[in-house]
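Okay, here's the structure, questions in a sec.
Omission of a single protein chain aside, the complex is shown with its protein chains in their original locations.
Our next item is subunit A:
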Amino acid sequence: MPATQKPMRYGHTEGHTDVCFDDSGSCIVTCGRDGDVRIWKDLDDDDPKSINVGEKAYSCALRNGRLVTAVSNNTVQVHTFPEGAPDGILTRFTTNANHVVFNRDGTKVAAGSGDFLIKIVDVTDSGQQKTLRGHDAPVLSLAFDPKDVFVASASCDGCVRVWQISDQTCAVSWPLLQKCNDVINAKSICRLAWQPGSGKLLAVPVEKSVKLYRRETWSNQFDLSDGSISQSLNVVTWSPCGRYVAAGSTNGLIVVWDVEAKACVERVKHEKGYTVCGLAWHPTCGRISYTDAQGNLGLLENVCEPSEKVSGSKVPSSVEKEYDDLFDGDDKGDAGGFLDDNAVGISSFPRGITNDEDDDDLMVASGHPRQRNHILEDDENSVDGAGLKSGLLREEEEDHTGNLRGLPPAASQRPLWDGPRPTPRQRPFQPGSTPAYLTHRFMVWNSVGIIRCYNDEQDNAIDVEFHDTSVHHATHLANSLNYTVADLSHEAILLACESMDDLASKLHCLHFSSWDSSKEWMVDMPPNEDIEAICLGQGWAAAATSALLLRLFTIGGVQKEVLSLPGPVVSLAGHGEQLFVVYHRGTGFDGDQCLGVQLLELGKKKRQILRGEPLPLTRRAHLTWVGFSAEGTPCYVDSEGCVRMLNRGLDNAWTPVCDTREHCKGKSDHYWVVGIHEHPQQLRCIPCKGSRFPPTLPRPAVAVLPFKLPYCQTASEKGQMEEQFWRSLLFHNHLDYLAENGYEYDESTKNQAVKEQQELLMKMLALSCKLEREFRCVELADLMTQNAVNLAIKYASRSRKLILLAVEKAAELAATEAEEEEEEEEEEDFRQKLSAGHSRTATEWGQPRLRNQVEEDAEDSGADEMEENPEPHRHGQNSFSKSASASDVPAVKSGAVTPGSQGRVNPFKVLANSKEPAPAMNPPRSTNILDSMSRLPRKPSAPHRAAGSEKSPVIKPLLPRPKSKQASAASYFQKRAAQADQPSGVKAEDPTPTHTTSPAPAAPTSPKTGFQMWLEENRSNILSDNPDFSDEADIIKEGMSRFRVLSAEERKEWTNKAKAGAVGDGGKAKKRKHGADGSHDAESQEEAAKENLNLPKKQKSLDLSANQKLSAFAFKQE
């Protein structure tokens, strides 16, 4: 019968230990690194008696009520046993003793020390000492000859010596061991032992075998070895009967040999494979207690005890007799007994002892299949009933071996297949739940509340708690039906259980928001159909079953549609009218899952948005959470912590929005997602230290993680802004969805989002400008809205970075969009603002003509008529009156005050349109007068007001501008840009001449302004005053400052003069215009060239930060 290995238990703190039995064998005595000697009644003794003997105890020996210990204060002490009272010091060394042993009758103690000495001391009289000198290194172990003639010792010098006690000489010395410099470095502590009784044999553990030397001849009688020993042996001890030798190895193997038969009879492996450093045989019965180098104590029972029933009753008696024989020193033995014994020993190992499986057999034989199962966490195998069927055990053991040692053994039994292996399908789960096998678990944690389930001996209950107590109060339910899945919404609690025996699977709904008195309902599933996943939406509930059916119910319990699922369900999630179904599309390979997704809308018009598309997952990951953001966008999380969100703006593709693993501190930490909010952007999750899901207690707290799209180079400013921009777009897709589906939503949120996005685009544009990436600027401009494009153009022109290219392109873009009526209105607005504001400095060219004209027209009071007679507006009247009359007035005012307001309009459109008057000079091509009226009289209308309400502001805003060099420069540039654009604008306009028809108000563009005229007259003055002025620009500047000094009346006079001139020019207007255009172009080119020469300093001054501030400022003005 095999020995029974009892589980190891904690004995001492980690470190070297020693063990022995007391004389009667009633208790085990151990000593250890903690300096305590513990007396154990048996292995299960929970309260062993402790005797503190010193700081560290290296070795102990017990005989005749005396406990001798070798302790760290270099002494060998005696304590009384079992009282534990100190009984003096036997001897001292210069360093600590490593091993102490008693002789057979307990009168002498031998101690071997680290100072190379061995002392033999009389216990009763410590004056009687004998010292054995000769070792050249610390002494490892000692063994007293039972006949008190010799002492054997092993030392770090590699020698095993036998000493004659009487004359303290060395009888023999064998160089058996490896040399080392100290005990701690010794490969083996080499606990040797004499055969009890006659002392005929000395057993010495040498590497992987036990060498037996015959007394007197000192010849190597034989070796005991075994194939299972893979590491060197540390300890050897004889059974009290002298028939067996037990040895413990440094890797925790304990082997017992029958010395007569030279056969191995037991092999026991330490459960953790620690070094066995103490081994003691019970004085009477077959027990071995052992300790390891980690301070644990273990016990083997029934070691070589031939008392098992299998062998019948005859054997024990013979063995007993033989035992007695042996004890008497008579080693003839009973051959029959030995045979029997051997037979018993070997019958425990009926199979070959040499191969690998032998080890496994041993494990079974040593009687711990159950324990091993536990270790392997393999709970499907229960070996209880199979105790004696070794064949069956063998098979199972082989399986375990497979599990334990990795693939090779298992693979050798399966057909070889190196290709991809199918992944087991993940089981259905409820989002926000923890595993069902836990006794305390979360059934749901979502944005509404928490459902917890307690399933222990006392109680099987469900606790429902709402985050917002105003939804409903917390509820406690008895879980008599053993519900396993649950969901929670603002309306109801939904629970479901699987079928049990004759009870069908049930769906149970607690509809607490119902206004009638019955607040719950329950539905039984048909036989053989189990509910696997459930979810709640607004006004409906859904359950997916094992029959691949998706059953829909109203929240009140009416059965609705039943759908077939394309595969076994993985999870369901509901939100509003949307139902999100994830199922297995097929079998995944190599750790991947193969999942499909359906997104259904169950509202009035039912439709399927996602029709079974594959659900992208991280490699080798499975799905851990599905759900909707609070705004209703489907999201899911996989086991690698990647959160993905449906990108409705990208035809319902999935975009990863967060990698929760990035935020984890430890490798085994995870975040357990409980909710996603798009506005504000929050990923709500529970940090779990060292696990995938949180425990119910202590109650976990929610943390909020930011989202981050996996864009490249997010460390750089560019990458960062790109990430922010696309994230902002993605996280506002839900607004479009809501709008499309007729939900209410906050308009301001959208505006804010748009503003944020445009701001980001502007910043990116500014960055690209700085890097002189003009093409990129144009690309960015493509992403912008109309307003932002205008700003961008303004920005570009101010920063002078983009030599018109980007601007022109953007203008084209803008022009193509400028087809709608309303946009034309905008253009009109712009013109007025433009004339009122920003470009005024460029007085000689282009726009300012308009102003003059406007003032003139204002007197015609065409505008008043327009406003009072809305009839002419055939279409777009509302929009017109809104945009033109309502927005014009403030726009003009603000235009007069701040040039920033220019950002609202599109300069390009205006530039294009500023040509309008030109074709308008031609005889009207349009037949529709009303049409033209609706448009053209508008022009004067607003300016009229502006001019009427405050005349001077028209000019006033000029005053501050040229003071700032930068501003004036910018405005020059603006003008230049505008000029350059004119031709394209004309082209763009030409194909649609129908717009511009009315001859009367569409006055020809005046070639000259008051300032120009004044300047012409005064040019000579300026030149004479400043002879160094060679530059036209300088002259103009000087002229402007002088002009401004003039009184308002004078200026007006000049203006009127100019107008008069213009009117007088009436007929030639068109030609002049062309001429003017040409000359202006030429001039502007000249100007540009000059500026390019003159202005790099200014350009530099406009560094990026300033530009960014500027653009931001412009936005704020909006």
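Everything that follows uses one rule, which is that a residue touches a chain if its C-beta (ideal position, glycine included) is under 8 Å from a C-beta of that chain, and two chains touch if they have at least 3 such contacts; residues count from 1.
What we mean here is this: contacts and distances are computed from a predicted model.
Candidate names were "folate gamma-glutamyl hydrolase", "DNA replication complex GINS protein PSF2", "Protein RRP45A" or "GST C-terminal domain-containing protein", and the UniProt protein name of the unshown chain is "DNA replication complex GINS protein PSF2". When you scan A:466, A:483, A:553 or A:654 for touch with the missing chain, the hit is A:466.
If you put the hidden chain back, the residue from A:666, A:698 or A:742 that touches it is A:698. Touch with the chain that is not drawn comes from one residue among A:79, A:243, A:452 or A:684, which is A:684. Residues touching the missing chain, restricted to subunit A, are 447, 449, 466-470, 682, 684, 698-699, 701-704 (touch as defined at the top).
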